[in-house]
Structure formats: C-alpha cells, structure tokens
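All protein chains of the complex are present and in place, except for one that has been dropped.
For chain A:
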Amino acid sequence: MARDLLLEIGLEEVPARFVRGAMNQLKEKTAKWLADSRIEHGEVEAFATPRRIAVRVSSVADKQSDMSEEAKGPSRKIAQDDQGNWSKAALGFARSQGVSPEELYFKELAGVEYVYANKSSVGTATAEVLPEGLLGIIASMSFPKNMRWGSHELRFVRPIRWLVALFGEEIVPFEIAGVQTGNVTRGHRFLGEETVVPEPSQYAAKLREQQVIADVAERERLIVAQIDGLAKEKGWEIAIKEDLLEEVLFLVEYPNVLFGGFDPAFLHIPQEVLITSMREHQRYFPVFNGEGQLQPFFVTVRNGDLRSIELVAKGNEKVLRARLSDAKFFYEEDHKLTIGHALSKLESIVYHEELGSVADKVRRIRATADLIAGQLQVGEQTAKDVSRAADICKFDLVSQMVYEFPELQGIMGEDYARKAGEREEVAKAVNEHYQPRFSGDLAPSLLTGAIVSLADKIDTIVGCFSIGIIPTGSQDPYALRRQAAGIVQIILAHGLKLQLSELYDAALSVHDARGTKRSAADIRKDLSDFFALRVKNLLSEQGVRYDVVDAVMAAGFEDLRSVVERASVVQALAAGDDRSEFKLAVEQFNRVGNLAAKADGTPIDPSLFAEQAEKELYEQWLRQRPTFAESAEQGNYAKAVQSLTALTPFIHSYFEKVMVMSPDEAVRANRLAALAGIAGDIAVVADFSKLVW
C-alpha cells in the first residue's frame, strides 16, 4: 500500500539568499532518487523557512517496481574462444551487468550471434531502501557556501540540528552528522515548541500550530496582503521590491508587518540615501505618498506575533535614527569637500595597476569624450558641458557618502555638483554617465551624459583589451559585456550618427598616447569581434531570426541604427504574409550576386549592351538608384528594399533572354560589370544568400 513520505532537514538559520535554491534542490534530488530507484509516487511538494527545508511526496509505492531488461554484449566471436571458454570481454560484460557467466546466453541479430544478459530483479520494499536513499540525498546536496561545525566532517549550508523522516507513520531510521532521524520537528524559535508529526500529511498543519508557516507561497501571500492592507489603511504607496521581498520571506517563519517613523527633518537628505539606508541596511520597505514622495515612515516584517509590537517598532526606530544620523553626518561633511580637492584625491586611487589612477582614467574619458563630441558636431554649449562633465564625473568617489554606500556613486555626485553651482546638464551627466547601470536600465536622458557615458565605457573596454583582459566564456570580471551592451543601447536610444569604428578610434588614439602593449590593429580586430556578438545578441533579443541577423550583419554593423533598421525590414519581409513573393525576389538577387562575383572591375560601357532585356534592366536600375541611395542614406530601408524589388521582373527576364557568359570577352565583362553594380546596391542591405527558407 502506498504511503506518504516526508523529509525535513532542521537547520540553524540558513542565509536567506540560499533557502529557495536549497528547497528546489531537495525536491529535485528526491524526485530523481525515486525515479532512479523505480519507486512510483504522486505529487512532490517542497517547504522552506529559514530553519528548515522539507520535501513531501504523496502516495509513495511500498515496493520498487520489478525490473526485467535484456542487455546486449559482444559478438560470439569475441565472447568465446574455439573451445567455448568465455573471453575477458565476456566476463567483464557479465560483471558489469551483475550476472554470473553461466547466465549469459546467445541471440542472433542481423545474422550475427551476440551474447546477452537478462538483468531482472524483484523490487525491494521501499522502507528498506529509504534510509540509505534519503541519507544519500542529504549528503549530495551542495550550496554556494558550505561549512563544518563541531567535530563533524560533513559540509553543509548551516549546522543540521534535527531531522524528520517519515514513511507513513514510520520513522525512516538513519543518522547524519550526529543527528538521528525522528518524528519530532521544532516550532517557531520563540513562539513554538517541539511537536510530533504523526504522519506526512499533517506536516504543515502541525507546524502552523507552532507558529511556523512552512509553505513559501502562503508566507509570501501573507506578507504582501499585510503590506497592502497597511498601505490602504494609511493611504501610502509601499514599494515592494522583489529582491527585498524574497529576502524578507526567508528571514521569517511567522510574519507580522509593522511600521515605524523617523524625524521628517531627515527628508532634506537626498531620497536615494534614505531609501538605500532603509533597504540595504535594515531590510525595510520605504513608504511614499501618492505623488511618489518619500514619507518619514518605514515598514518592516517581524518574525513573530503581535506581542509587544510597539516595543519592536520603537527599537527599529531607534536603529534607523542612528543610521540616518550617520548618513546626515556624512552628507554634511561632504559639503565641506570642494570638487577641485576631490579631483586631486583621485590621483592617489589606483584604477588598475597597468592603467593608472582614477585621475588618469578621468583624463582619458575627457579626451575621448571631446573627440566623440567633435565627431557628432554638437553645439558649442554642449561641447563645453561634455568637457566639464567628463572632468568631474568621478569626483564623488572620494566622498564619505559613496564610501559608506558605494551604490550611490553618481547619485551623490549629481546632488553635490548641483549644490556646487555646476550647470544642470553637467550635474545630471555626473550621475547619468553610469547609465545604463544594469541590463534593463535606461540610457542617459541627456546628450551630455550619453557622450560621457560612451567615453567612460569605451575607455574601460579598450583599456582592458589593451592589456589582454578580454571576456571569455563565463569570465568577465570587469563586466565588459555589459559596458559594450550599454554603448550599443546609448547609440540607438539617442540615434547618434556615430560609427563603432569612430568610437574605437577615439579611445585607441587616447590610449595610444599612454603606449599600449598590444598593437592598435590587434585591439581593433578584437573590438570588432566583441561588438559583433553584442549586436547579434541585441537583434536576437528583439526577436530577429538568426539567418536574418547573419544576413544583415554581413552587410556591416558599424552603423548601429542602420543594422537594426535593416534587420527589422528584412525580418518583416522574410517572415511576413508576402514571404513567398519576397523569396522569389531574393532568388533573383542571389543569381545576380553569384555572377557578380565573377566581375573583374571593368567599368560599365552602355554602348556594349546588345539585348533589349539587358538594356531595360540597366535603365530600370539607373532609374531606381537615386531613390535607393537617398532612402538608404536616410535609414529608410523599407523604401530602399522596395526600389530593389522593383528590379526583380527585369532581372527575371534578363536571365531568361540574356546569356551572360557570352563568348565575346568584352560583352561578357560588360554584363558582369552591370550585374556587379546592381549586386553592390543589394549588398548594402544584406547578404540575402544567408537567408534560410
């Protein structure tokens, strides 16, 4: 008869960030072990709190399934000698299958005799295999960080303090790290007691009696509902950040939401500082009003009931007060720091041993940013703003606030720069030049910040490449891929007329002044390959088909706006309703392209055209060219492709009626030259031969 199975591992508080992973691991390992052991079962459920991870399996068969399986071994020629003695190969096969040599037999397969073994076994009682099985599951678990404790050799995420292992009402007996299994679990550390779990189905209910909500989803619902309830009651907006909720979820077994306040006088400190302090240090949820303004309150989740809740709130208020006083102190101290003095301090901060100090990096950013601004022909004021913003973009790194809260770099800089009387564009750029800070973040909103950001990022990439730090596989310690993706994002978001090679050149020329170990040509080659992958990823993320990506990138990706536009136009045609019509056009393009490859560079001589069809194609092409060139120039590739497809009926009749490879050498060369001209235009859009139909 099938019974339910329960395994609970009782632990000292597991780091919140590891709990969900540990729970999933236990669930997967248990399911896998049951499958490997041929034990049929029903639903597998997992539970987790800071102090326990558990798995429950319903309707576990009380016996392994019987097994009968025939395994094929070597041929008779290899298995036996002339006297019929078993060879080493045959004996090894028998051993590997767990049968004795006498049990081997022969069967014919496709005219050849092979040796066979029948591996049949009768299933063992589940209760018999469970102790070793469950022990093996626990012992095989691994965590991002493991530890030892006491005198035990086992490495685990935190010390194991109790174990519940039940098969139906029976305890599955085994021991690990000095802990013996039983049917007694522990309740909430402060509100509950030890309690017997009579059988697996009562697990969650028994724990609930001891103030433990073992089900993760239920606990999460409770927390969110309580926060929402409080928000409604007070008329607050409480921002529930996912990662904070996840952490809090695994810091408590029995959640109760409470709130506290702080002195509104602290609100003159920039909002980001207060929010960071509340979130990162105290795991509090900040509170806003309907207009998104921070309110002098916070929300936290207690691991406990409502007893003495005011005392708990008061305690938390006291801690936050000390934290915010610290922040206020640093903030006010920072106002004594002048930008000039801060910049001089950057001289003594090492950016990278081979790439100099942060001040050196800032000088390179400035030089690169000026080159980019020149390339983009920005106005006089913007050029000045770019220079100034580049000069001061890192000054806040030496502020006390950023020392305490590194994630506030740039945010503090903007605030301090504005207070120091810098122009608004400049102050904003000090912050925005870090953008996009992460995948999914926004590009800088203003051009000034965008240019400084480009300069900073390309300087980092070229600097690293110049000393041989190039991301491979999972190795990308300087997050260069993210920097490159940021560059791509900024150029597209601002629609900048900036070729990637112009960006490389700017940074390379600045680094060249420093003297690089590797040659500029080598670095440029690596940069091109590196950015090609970023552009590929970008297009794939936008849902462009692989073959379309390859086709449009073959026509170049230096101009990012162009490659993105071409990709979207070709994708629409190749995947749209009229794709069969487009396919016919592409076939014509490819024929043109194939023959054009044979052209030898002879200029076109219209007087040599003999056939009507070739004259018509040539004239048609000349007629379409201005439209094509103008559309491509403006980035309107839909129109550009239209003017190419307008040629297809002419190409078609051309190939029907004209023999390109004429015996007359001059005529042949002229025909190939004309086709090469057309192919050259087509190749501006894509290498259509890469499309897959």
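Assume contacts are C-beta pairs under 8 Å (C-beta built on N, C-alpha and C of every residue); 3 or more make two chains touch, one makes a residue touch a chain; residues count from 1.
The rule we apply is simple: contacts and distances are computed from a predicted model.
Looking at the choices "4Fe-4S dicluster domain-containing protein", "Nucleoside ABC transporter ATP-binding protein", "Glycine--tRNA ligase alpha subunit" or "Fumarate reductase iron-sulfur subunit", the name in the UniProt record of the chain not drawn here is "Glycine--tRNA ligase alpha subunit". From the options A:Lys32, A:Lys107, A:Arg148 or A:His335, the residue with contact to the chain not on display is A:Arg148. The residue from A:Leu251, A:Leu496 or A:Ala632 that touches the chain not shown here is A:Leu251.
Residue-wise, the contact with the chain that is not shown comes from A:Gly315, picked out of A:Gly315, A:Gly379, A:Gly543 or A:Pro606. Here the missing chain is touched by one residue of A:Phe190, A:Tyr546 or A:Trp693, and it is A:Phe190.
Touch with the chain omitted from the figure is made, among A:Arg52, A:Arg302 or A:Arg668, by A:Arg302.
Against the chain not displayed here, chain A makes contact via residues 12-13, 15-17, 50, 145, 147-151, 158-159, 161, 178, 189-191, 251-252, 282, 284, 300, 302-304, 307-308, 311-312, 314-316, 318-322, 325-326, 329, 348-350, 353.
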